[in-house]
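With one protein chain held back, the other chains of the complex are shown just where they sit.
On to chain A.
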């Protein structure tokens, strides 16, 4: 399945819903969308991986890039993921210690340390 991207706003948070396959071919589109959001002023970003069925190192690289960019801009970045195969990828790469990972969008928003939680 191809990559799908949809953005919605929840309070002060921008939620990017990602679906399909994030790989070396599609990751540049995810990078582009995240940059658009950040350049457009989004500072509290939640990426919902709930409908992702494939994620590789290129996709992980893009997500880390967005995390760093937001951190240096004083913003926040969190991921929503509750699928065991994807969580295993985060554990194996030690990226579970880098990203705030939450099972739901609501949990990600209320745990936001920048204080804009619902």
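In this section, a residue touches a chain if its C-beta (ideal position, glycine included) is under 8 Å from a C-beta of that chain, and two chains touch if they have at least 3 such contacts; residues count from 1.
Here is the rule we go by: contacts and distances are computed from a predicted model.
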Out of "ATP-binding protein", "Urease accessory protein UreD", "Sulfurtransferase complex subunit TusB" or "ABC transporter permease", which one is the UniProt protein name for the chain not included here? "ATP-binding protein"
Given A:12, A:56 or A:106, the residue that touches the chain left out of view is A:56
Where chain A meets the chain that is not shown, the residues are 21, 23-25, 54, 56-58, 60-62, 64-65, 67-68, 72, 85, 89, 92-95, 97-98
